[in-house]
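Notes to accompany the following structure.
One protein chain omitted, others in place.
Chains here go by letter, A and B, matching the order in which they are written, and residues are numbered from 1 within each.
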Amino acid sequence: MIPVLETKELTKRYHDFTLRAVSVEIPPGSITAFFGPTGAGKTTLMKILAHQIPATSGTVRVFGLGYEDREKEIKNRIGYVPQEPAYYADRSVEFNARFAASFFERWDGGAFYRMLDEFKVSREKAVKRLSRGQKTLLSIALALSHKAELLILDEPTAGLDVILRRAVLERLREFVADGERAVVVSSHITDGLEDIAEYIHFLSEGRLVFESEKDDLPARWKRVHFKDGVLAPDLIGQLVDVRRQPFGSSGLARDFPALRERLAAGIASGDVKVENARLDDILIALHQGE
Amino acid sequence: MFIALSANNPDPMYKQVTDQIKNAIAAGDLKPNDKLPSIRELAEALKISAITIKRAYLDLEGEGYILTRAGLGSYVAEIDRERLGKEKLTEFKAALKGILATGAKFGIRAEDIVRLIREIQED
Partner (left out) sequence: MSAILRKSAFFYFTHLCTFFIPPMYMLAESKNRGVLSIMALWVPVWLSSSILWSERQESYAFLRTLPVTDRQIVRTKFGLALGFAVVYWLILSLFIRAAWSSTPEYAGYMALASLTCSVSLILAGGWYILSWRFGRSALFASVMAFMMIGILATWIVDVKRMVRAGGIGAIGPRRLAEGPWIYQALLFAIALAVYYGLMKLAVRVKENNEASI
């Protein structure tokens, strides 16, 4: 299966920060989420994927094509939602939409205005008078209105209330339901994204430090609660983010299947309890480990 | 067929789906040659990704519970009741180990548990 998007050793050098050798493949029919703390390089990566800034080295191929010679074609087929959407701020939403529409080959005005209504963004308002969330919604509506095959979104849920956030996430899920299209999302908080994403990537300080199929995470990462004294020290050593409390301790296991046997007795006797690790915990543990 | 997924369940989503489909097969809600919902339909209905459903269906096919015919969909295979039963029993074994170990703390012995099982049956 040809990946919808793939990068090889993508690097971007700034004088105070470097995004280093990122190599990822985005398969069709999937939602891939890039998580990471502020400053990890997520926005830089999204910008490079959408060809907003040039990379220092490495390659990006979208639909098997390169931006060097097929920029216009690729941009017609992708929808990009930036973290700080830019428009002609003094002009109305409608003007900006018509302006953008004149460049897209497969513009669907009906879909666009329906989405504006659903997102409650007024079309006559000047863009500078929109709230941050509304600007993002405008970007999302634009991205979804020209029959794009790949969506790249940078922190799309920031500034959105719970209801709109869910509406947006639901639309993303529908977008990939056909099995051919794909979505790439970046966020510094998990915020509902972990429910719809199939692949999770974690960026920290400019490097891709972790990637996993979301479905595999509950099997490998578990929070292990244990009665003090029940686990051998070397076993505890294999846990991260160990917390000691008056009534027991807990730690995060990165590879639970490997520890299962040694924990079996404890689990059976009720001195060890195991629960799924929350994605937030995993991300914090990964970040601290770096 | 009734499928409800839970984020709190220690099993990954795809395993929850396969388990619940196996349940449905065992209970008779799904009979041999019944057509399963398409991957897309089920993903839409359960609000999870099609990739997860695909994995679940692949696992079920690999274990011989369903058959996929290209272009037509997935169908329940001939049921091997004995096998279904054996698999469930293995699951019970782990749970029972836990019960026995906890019971031991309270002075409950294996015989007490067996007697309890007989009592339940007679009700």
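Here is the rule we go by: a contact is a pair of C-beta atoms (placed from the backbone, for glycine too) under 8 Å apart; a residue touches a chain by one contact, two chains touch by 3 or more.
Everything quoted here is computed from the prediction, not taken from an experiment.
Shown chains touched by the missing chain in the whole complex: A.
From the options A:Y80, A:F175, A:W221 or A:F256, the residue with contact to the chain not on display is A:Y80. When the missing chain is restored to the complex, the residue among A:V4, A:V22 or A:A50 that touches it is A:A50. Across A:R13, A:K72, A:R114 or A:R260, the single residue that touches the chain missing here is A:K72. For chain A, the residues touching the absent chain in the complete assembly are 50-54, 71-76, 80, 82, 86-90, 96, 99-100, 102-105.
Throughout what follows, only the chains that are shown with their structure count from here on.
Averaged C-alpha coordinates put the centre of chain A at 32 Å from the centre of chain B.
Interface of chain B with chain A (complex): residues 7-14, 40, 43-44, 47-52, 55, 97-98, 100-102, 104-105. Within the complex, the chain A residues that touch chain B are 29-31, 170, 173, 176-179, 195-196, 198, 215-219, 222, 264-265, 267-270, 274-276.
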